[in-house]
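Have a look at the structure below, then the notes.
In this view, the complex is presented without one of its protein chains, the others remaining in place.
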Amino acid sequence: MSELNATVSTSNKDHAERAEVFNKDEARVNWHDQTLWFIRSKRDKAAHTLAEWELLREAASQIKLNVLDNLFLYLQEFERNAMTNGIKIHWAADANEHNEIVHGIIKGAGVSHIVKSKSMLTEECHLNEYLHTRGIDVVDTDLGERIVQLAGEAPSHIVLPCIHWKKEEIGELFSKHMGTPKGNSDPQFLTGAARANLRQHFMSSRLAITGVNFAVAETGEIVVCTNEGNADLGVQLADVHIACMGIEKIIPKRKHLGIFLRLLTRSATGQPITTYSSHFRKARSGQEMHIVLVDNGRSERLGSDDFRNALKCIRCGACMNTCPVYRRSGGHSYHYAIAGPIGSILAPGLDMKKYADLPFASTLCGSCTNVCPVKIDIHDQLYKWRQVIVQDGYVAGGKKTGIGIMDFVFSKPGVYRFAGKVGRWMMNHFPFVVNNKMNPWYKQREMPVAPKQSFHDWYKERQRK
Amino acid sequence: MESRERILAQLKIHQRTNNVLPPLVVPPAQPLNLVDKLVTILTGIGGQVAKVTSWSQIKSELLGMLGPDERAINLIPELEFLQPTPLGKEPHLLENVRLAVLKGHFAVAETGAVWVTSDLMGDRALPFICERLALVVEEKDVVPSMYEAYERIGSASYEFGTFIAGPSKTADIEQSLVLGAHGPKSMTMFLLKTN
Partner (left out) sequence: MKVALFIPCYVDQFYPTVAIASLELLEKFGVEVYYPEQQTCCGQPMANSGFEHLAGSCNNLFIENFSGYDYVVCPSGSCALHIKDHLHSKTNEPEAKAIRSQVMELTEFLTDILNVDDIQASFHHKVGIHQSCHGQRGLKLSQMTELVAPQFSKPERLLKMVKGIELIQLERKDECCGFGGTFCVAEEAVSVKMGKDRVDDHIHAGAEYITAADMSCLMHLEGILRRRKSNTKVIHIAEILNGATA
């Protein structure tokens, strides 16, 4: 399984090609799909316990819209309040600067072994690799992230990093890296082994990096949500805490947490709340606390009417769990730190050439938009990205020619009717022209039966009678 | 400093007039008994609940939870269970704590969570590093939802605060729920009702 991923992840294959590879093992696809659908069902159940669920979504959406429009003010308010509480604030224009800043703090602390809890922002910036090449050993402490880290992979889901791993495979991995008995795949046992192993890392690490779920402008505090307690354990045993966040993670007031915390975990996993929702306002005595505010394309995206709403995202992953394409292609098919529907509308903004395939990895079914707790118009943005990608020339020439022909045929009724007639006649008399391996439809599906008459023909006949 | 100015300049350009902040969503009144709901939710997420009517009852329960030679720390003055030991400045020394007993400000019925701030923790590491956590909350301090929770917190100037909902857990291995990931393996809430 990890070998498969290693081959695919270093290639230039696009989503469709990777998804095709993923689909070679149908039993595994079923398992992946059913596991994630189950999480979607848990989300549904949890949402239905709150009669006011749709009101919460609307309020969260409006709050986030207010934040995006006033980010210039809120970020400064946040900075002011955080600094009053003794927290050091850093600003990073892009991923590289973020990595430099974090590295600088680590070097300044004189450490080379650190622990990190879940942060998609650090994934986006490829922080781990950056630090690794500079001699810093980063241990990802979230169990799912630790598993993919040991396997040399990227996480495939922003909330459930190793959802694509089976327990037998994890057992093998632990046996190799932690010396657990071969063949033991009991989740309880394996988690216990990871607990013991990671405890040692917590105890010996003097610097902890965390992500940020919410940053409250009004108070300068940040909130970090985990089920495992790994963010808290790491921070409380460290001399230095670095919290990395995208600038859009701001919320205006502390009381707004009463809305967002009611939406976040229910949307993500169907739980009412994560085990820990920790509010860091001031560092513990003797500890240094830093927050790195990262732009990396966000302020630019704010300038786009069509695509700015993607910045409302609170990284819950609900869109991935519901997406029928994600469930049947896996996170690695998207070849970006963030997969699924939200990844597909974020990535092209950063590198249109590299990620031109992602907005097309969708049937535009709209399920994502309707599970999104902050009402991002995801499927509308997917459609709009397609227009931009084509107009900017990032679509294969063959496709353009095909569409040109389509436009010609469909704008000339006579040509259209003639083409239809010929096509149907060919299908009836020379079926092998379409019923062959060159026709992707025909690989696993029969072609529709071609009737002798079109509706138009029938109608004309009826008129004559 | 340069990046800060550049980022803020970009943000200023894209600023829009928007003074609309929606009112908070007030959850509809629940006919259910709050304590019953809290107990159901918390036990559903792997926590244990003991309804008690006196501090001495808590004490005897705790004594039952502690094995011989196991280290426990109690930070609640009213609870005559072990002399509350002042904690040093070194959180690493707490690694062998088998049981920690702390007070919580209040509990939230809809999430099974208890709000605890650093002034109640002794050392901030304690509630995460101990093997078993016991939290004492008074029954009168149970609020319906996170909305009321933040009303109650208001503009308090805690330095660090956290909602703790049950024992630490993970389902990262094939969605099998395992209690006791990196934090406590068990969490017991003592719901104290005094007349």
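Letters A and B name the chains as they come in the text, with residue numbers starting at 1 for each one.
The definition used in the following text is that contacts are C-beta pairs under 8 Å (C-beta built on N, C-alpha and C of every residue); 3 or more make two chains touch, one makes a residue touch a chain.
Note that the coordinates shown come from a computational prediction; the quantities given were computed from them, not determined experimentally.
Give the labels of the shown chains that the missing chain contacts, considering the complete complex.
If we consider the entire complex, the absent chain touches A.
Per the definition of touch given earlier, which of A:K42, A:K88, A:R328 or A:K354 contacts the omitted chain?
A:R328
For a quick check of understanding: of A:T84, A:T363 or A:N436, which residue touches the chain that isn't displayed?
A:T363
Of the residues A:A109, A:M203 or A:V390, which one touches the chain left out of the display?
In the complete complex, the chain left out is touched by residue A:V390.
Which of A:P181, A:G303, A:G404 or A:P431 touches the chain that is not shown?
Among A:P181, A:G303, A:G404 or A:P431, only A:G404 touches the chain that is not shown.
Write the list of subunit A residues that the hidden chain touches.
Counting over the whole complex, subunit A touches the hidden chain at residues 15-16, 19-20, 22-23, 26, 29, 33, 37, 44, 47-48, 50-51, 53-54, 322, 324-325, 328-329, 360-367, 369-371, 383, 386-391, 395, 399-400, 403-404, 406-407, 409-413, 416, 420, 423-424, 440-441, 443-451, 453-460.
Quick note on the criterion: only the chains that are shown with their structure count from here on.
Based only on mean CA positions, could you tell me how far subunit A sits from subunit B in angstrom?
29
Within the complex, which stretch of subunit A touches subunit B?
Within the complex, subunit A contacts subunit B at residues 35, 38-39, 50-52, 55-56, 58-59, 62-63, 65-66, 69-73, 75-76, 91-93, 97, 141-144, 147, 160-163, 165-167, 170, 187-188, 190-192, 194-195, 198-199, 202-203, 219, 227-230, 232-233, 236-237, 247, 252-259, 261-262, 269, 271-282, 284-286, 293, 295, 299-300, 302-303, 308.
Give the list of subunit B residues in touch with subunit A in this complex.
Touching subunit A: residues 3-4, 6-8, 10-25, 27-28, 41, 45, 89, 91-92, 95, 110-113, 118, 123-125, 128-129, 145-147, 149-151, 153, 155, 157-176, 178, 180-184 of subunit B.
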